[in-house]
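Apart from one protein chain that is not included, each protein chain of the complex appears where it belongs.
Order of writing sets the labels: A, B, C and D. Residues in every chain begin at 1.
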Amino acid sequence: MVGYIIRRLLYMIPILLGVALLVFTLFTTVGEDPVRIALGNHASPEAITELRSKWGLNQPLHLQFLDFLKQIITFDYGRSFNTGEKLSALFAQGALVSLSLTLPPFLLAVMLNVSMALVVAYYRGSIFDRFATAFFIMAMSISYLVYIIAFQYILAFQFDLFPINGYEAGFRAIPYLVLPGIIIIFVSMGPDVRMYRTVFLDEIKSDYVRTARSKGAAEPRVLFKHILKNAMIPILTYTVVAIPFLVLGAFLMERFFSIPGIGDLMINAINTGDFPVLKGLTMYIAIGYSIFNLITDILYAYVDPRVKLD
Amino acid sequence: MAQEVLLNVENLVVSFDTDRGKITPVNGVSFQVKRGKTLAIVGESGCGKSVTSLSIMGLIPGANGKIEGGAIEYDGQDLLKFSGTQMRKLRGDKIAMIFQEPMTALNPVYTIGNQIMEVYKLHREMSKKEAFDHALAMLEKVKIPDPKQRMREYPHQLSGGMRQRVMIAMSLACNPDVLIADEPTTALDVTIQAQVLDLMKDLQTDLGTSVIFITHDLGVVAEVADDVVVMYAGDIIERGTVFDIFKDPKHPYTQGLLDSLPKSSDTKNEELQAIKGMVPSLFDLPQGCRFKDRCALAEEACGESSPELEKFSDTHEAACFVTSRNNAA
Amino acid sequence: MSALKKTLLLSSLTALIALGLSCKPTPKTEDSVTDSKGITSKKMVFNYLRGTAHKSLDPMKQFDSASADLVANIYDRLFEYHYLKRPYELSPVLLSEMPTLSEDGLTYNFTLKKGVRFIDDPCFKGGKGRELVTDDIIYSIKRFADSNVNMLSYMLVEGSIVGLDEFHAETKKLGKETNYAKLPVAGLKKIDDQKFSITLTRKNPLALLPFAATQISIVAKEAVDKYIEDFERHPVGTGPFYIKEYSRRGVMVLAKNPNYHGTYPAEGDSGDKESGLLADAGKKIPFIDEIHLPLIEEPQPAMLKFQKGQIDWIGLDKDNFNKMAYKDEQGFHLNETYSKKFDMYAEMGLVMEYLVFNMKDPLLGKNKALRQAIAYALDTKGYIEKMRNGRGEPLKSITPIPIAGSQAQTETDYYSYNKEMALKKLAEAGYPNGEGLPEIVIEYRSANSATRQDFEFLRNQLSTVGITLKPGFQTFSAFLTKIESGNFQMATAGWAADYPDAENFYQLLYGPNSSPGPNHSAWANAEYDKLYKDSKYLPNGPERYAIFAKMHKILQDEVPVIITWNPIYFGLFQKWVGNMKRNMMQDAPFKYLKIDTAGKKKGV
Amino acid sequence: MSTQVANNSLGRRALQKLLRQKLTVICFVVIIIYLSIALLGALNLLPDFQARVGESYEPPSLSIAKIFGTDIFGRSVLFKLLAGTKTAISIGFLVTSIAVPIGITLGSLAGYYGGKIDGFVVWLFSVIVSVPYLLMVIAISYVLGKGMLSMCIAMGSIGWVGLCRLIRAEFLKHKEREYVLAARLLGANDYNLIFKQILPNVLHLAIITASLQVLGAIKSEVILTYLGVGVQDGSSWGSMISDATGELVNGHWWPLAGVVITMFFIIYALNVVGDALRDALDPKLVD
Partner (left out) sequence: MSKVLLEAQDLSKHFPIRAGILKREVGRVHAVNHVNFELFEGETLGVVGESGCGKSTLGRTLVRLYEPTTGTIHFDGKDLTQADKFDLKKMRRDIQMIFQDPYASLNPRMSVGKILEEPLALHDIGTPKERQERVQQLLDRVGLPQDAIWRYPHEFSGGQRQRIGIARAIALNPKIIICDEAVSALDVSIQAQVLNLLVELQKELGLTYIFISHDLAVVRYISDRVAVMYLGEIVEMASSEDLYATPRHPYTQALLSALPVPDPTKRGTTKILAGDVPSPSNPPPGCAFHTRCPHKTDACMQDNPALKAFTNSSQHFVACHHAETLNQDN
């Protein structure tokens, strides 16, 4: 187990190198020119060269890349071109906000969707199942953007059920996060319930289900005790790896609900060529992804005794 | 021991709705299981033997199967009239079942102990501790070495033979009256099969359980059965005591089955007595006797109506026009 | 069995929690404040928003309007444009009066107001804000001219103050070694702690205007030295407000500087008195205790919030204008439902929108008739009606209408939509009915839905005479690179006044101002350049306007750019907001505004 | 005889299976309608969506052009939707035709050869999935210059990962299957084994993935266009939704309603058909 973890951690090195190379290539060779954006209209050529050298952008590419690697190792991605703030600080502030926006609805959604999928799977083949399936596909067919606009307009503005937007630190943030959370849950419902349902239906065909029934177990027990734990294996892989991306928040949500998370930060960074932010965020996410992948595998072994990590 | 009939299956008809139409894998099957005895149901794949057993377990409604008619009387009550809850109470307690593939039949993510204890949880009011002790005792009973350790292990950590022992322990946990064993040794190696059959026999003697033993392996039938039912394409075509069947098979299909097994006297210079053709598809059954297309004795009459079971002795019945006539003659 | 129930229970519980949480946040109680005289009153909170996040609060480093709005409220400048008077004129802020000009017209003498103090900050001795002195002014101007600090806006004063250009060049050479004490600037002279003078290189009626720009806000050396890199997040000024809660991407909170030196203007334009704008004349400002500035990037939720009364002032964009307001002969009005709740202003912007031709383009640059044809084919009036709900005026000269020397004074004329002329010119250009004319690519600096619709309008327009347009929606930096390297055919452009003077617009086509200067068309016309130089240092008046008219004639004939329109800016504010008069040179005049807290509570 | 015929036979069975469900048939028809619209668009046979058919923002009325009302320029929302359909379908096709071949090739090679090739492919997709999708798409779009084509290339060049994983996993399974061993024993070389033996058996995954890919691409287009990296010229559903955010508050609900309905049908249909395909092509059920 320890050996496995060490090996997996070691394997992160080539992955992260790859990510670094990819991000570096994408954003250094192209994309917005941060210097131009910072200096705006009518910058003098000298000013441009000056800022370029100040930001280290005039160095040969390989040296810039080496610098980047150094940053990865030291976890110090420097300051945002845009605002001069340290990336670690930006990330620390934003990540928490983004997570508070995305994590609770994510967890709720997993619970809710798994339960709903179980109920739908329980009534498989019935009218209810068909109706539910149709409903979920319908829900999936509408663009995320439309949900945000419509929910905000109708629920928050017309019916006054939620604040229109905004954010405050700490627990005062909760009221502001409810509506975005509901949208996140709503949007996740369609694809997730359908996916979980398929997983459950696959499991229902298994022999051990027949055994459980022949023992005299009632259908709910079959579903919740026998099938659920087996189905958790694919569900885990599906969900746990999504967690690191939750840190990115949901940029559209953040824009429309004025939540100062990382998603919006990232989009703005793309639009202004803010390399330090982009590089930092990507590496944080990539590391997070690798670690959560590892966690998934460990959980996997925990849920499925057949899996041995070595 | 009294030759009392414990389970009486009467004219059972089971149908399935499929994409390609309706099929009837069990088409009017009747047999009796005697207390403490073993009834073997023999037949090749698709003959309806497994569907029959699932019907007895009450596991057929659901999916797309439907019991069309007949009765399954257990202890004088018709199980087909039981509610879902009543049936559930019976399953695992009075009637238990073991399956062919012990690997997939056991839930891979729960420990052996957990799975056996579940039976007690479902059917007996017991504390966890009691259930544990009972389960442990069951493992000892099925001669699993180091049972305490095994209780904590998962199915994949056990060998095939051990897993089947666990299945047996689980099915016998509540000391059922009827045990349905659906090809319990088919997936096992011969030496292990011998162990398991031996164990089952011992336990049956101990507990007085009646067993419905479903298999396609005639060798195994000869080894374990008291009574035998031979099925073909959803029909029972012959039944009798094990001696009736092996010593004096009446139906050409039963004869053919026995003949097609290579015997110690056979060498490859002699052709095996194979049954020609293949089992008809349930979607496309022949008129009349379902075996007629493969039957060496088939006559025109065989295509007109399907033969009924006819008594050859007190214990022996077969459904064949030709044999009946020859016998009468 | 129970498991199913458990799930249902769980789901309903979740729903309950969700509902429970959905109760709206309790608005922060507008607690009362006690001012320095011990008088307790209701706290006045002004709710506004920021549409984009600011980049830097270091006055000398910022150039974006989001930053400028904040800087303007935290720092003070020597001047500002008078809040009420139109046309825009300078009025002193940190000065006790307007400076006096020496007889040779080259030296201005300034006197600082007494008793101006920086806000309390640990960077000062004892943490108490010290009094503003002449050294601060000179330091701030030098810092503005320091090329290591300010890479963006030095051109505002370039060439106008004796010795400053040399200082600027020197700092570039010295880099980090720069020491202001060792680099005196001849044109900046300290007389005493209250008095100083600035000497100009030549007579220049525009010379004082840059000192109203937020980039030449007055900073304290102690703060710059103490906070170094963090100075841009830790402003220390003499302004009407200070930052109470710094949150770049959340809610920024500014609080009143209780010791602010300023007073509400005593005089205004005609009509200001009648509309109550002079009720507070001479009173100590600011009135507002706190300003809440959440970052709201999407216009839609912002408007929803405004309608709920959670925002006090908001710009009115096209879509919402359509819904909430209308235009008739008398001008612009709010619909009845809204006019009961809100007030609206409409103010002509100091902005000129235009299209640029690249004169180096082999097709467009060489073919005057083609450019004229395009100019004729444009229906600017139609564009304003259709795409902007009539919220603008077609421009007949390069100067926005509110600025002296614009079409009102020069009495010029310009192209208007004329299909026949367009076709005629097109034929003259060698492409009768557009036959044989290749596609022309027009560059945009973004790709949001408004630009896309703009383009579609333009394409439809030009297609009526047979000219085919293709869009090049660029990223901002790509746009700049393309434009400045002269690698384009046509581009959209707009120019907002740096200072309210026509020169700021005519310089857009001054030959030497070619890229990277603002003259992107790379058009150079000796006659025009000469006229420009002649006009530049003239005071406004008939003589200057006559030169403008000549320059305009050349522009109209040569068409290096097509001048299109002058937008009108609209805004809504809640009835409880007082002292609101839109000043296009002061985008965030919070210090003059006030809130009728009692009225707000009642729901005026 | 060729594998084509082979697929046809299984395909025929699958088709029969599909046609038994009414809903699937309806959805099939819907997809075909959308495809025909796209085809008409490609042939320039759709009505010109740029043409004015009325005043600006006319609500829906009972003439064909105004069934969904008009937009700000008085253009027919319906015609814009039709043009947008062409765009959406082209996007779907483009993305798929980039992603699927890459996914199949890399997945096959990795699964079949294993070893270093597999290591490389696994590394490659691990790298790609470690980077946030949106970031990648936007970045690649920037690389290639904004616009529909580069957006499609961007989505395509990331979209292969899922399929590649699936195909790789299937190849790992199939290469040990007895029919593959049999072919090897008969002297088949790697090319034959990969392309003639195994690939036809996993190709149904590509079909299913492709249907999902089309779906995902259509949905992503909306977001990307909103962000300004998507469709620049011409009509697209994304740009219509983007415009509609402002129109909605003015009570101009019909352009948004039009897009939502148009998108709904195709996404619904693709989903249903995708599901049905999954069932019909599932080799477990076919064999």
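Brief remarks on what is shown
Keep in mind that, in the parts below, a residue touches a chain if its C-beta (ideal position, glycine included) is under 8 Å from a C-beta of that chain, and two chains touch if they have at least 3 such contacts.
Predicted model, so just to flag it, every value in this text is computed and none were measured.
Of the listed residues B:Pro147, B:Gly256, B:Gly288 or B:Pro307, the one in contact with the hidden chain in the full complex is B:Gly256. Only one residue from B:Met57, B:Val242 or B:Ala318 touches the chain missing from this view: B:Val242. Residue B:Val220 is the one among B:Leu203, B:Val220 or B:Cys289 that touches the chain missing from this view.
Annotation: of D:Ala183, D:Ile207 or D:Ala257, D:Ala183 touches the absent chain (contact as defined above). Annotation for chain D: contacts to the undisplayed chain at residues 1-3, 5-7, 9-10, 177-188, 192, 197, 200-201, 283, 286-287.
The set of chain B residues touching the chain not shown comprises 44-45, 159-162, 189-195, 197-198, 216-223, 225, 242-243, 246-247, 256-264, 266-268, 271-276, 278-279, 294.
Assume only the chains that are shown with their structure count from here on.
The minimal number of chain-to-chain contact steps leading from chain B to chain D is 2. C-beta contact counts were set side by side for A-B and A-C; A-C has more.
Separating the centre of chain A from that of chain C, both taken as means of CA atoms, is a distance of 38 Å. Averaging Cα coordinates per chain places chain B and chain C 89 Å apart. Computed from the mean C-alpha positions, the centre of chain C lies at a distance of 45 Å from the centre of chain D. For chain B, the set of residues that touch two or more other chains is empty.
Each of the following residues of chain A touches two or more other chains: 31-32, 149, 153, 218, 225.
If you check each pair of chains against the touch rule, the ones that pass are A-B, A-C, A-D, C-D. If you check the complex, the residues on chain A that touch chain B are 206-208, 210-218, 225-226, 229-230, 303-306. Residues of chain B touching chain A in their complex: 57, 59, 85, 88-93, 96-97, 99, 101, 104-111, 118-119, 122-123, 154, 156-157, 167, 170-171.
Across the complex, chain D meets chain C through its residues 50, 56, 72-73, 142, 146-147, 228-229, 232-233, 239, 242-243, 245-247, 249-251.
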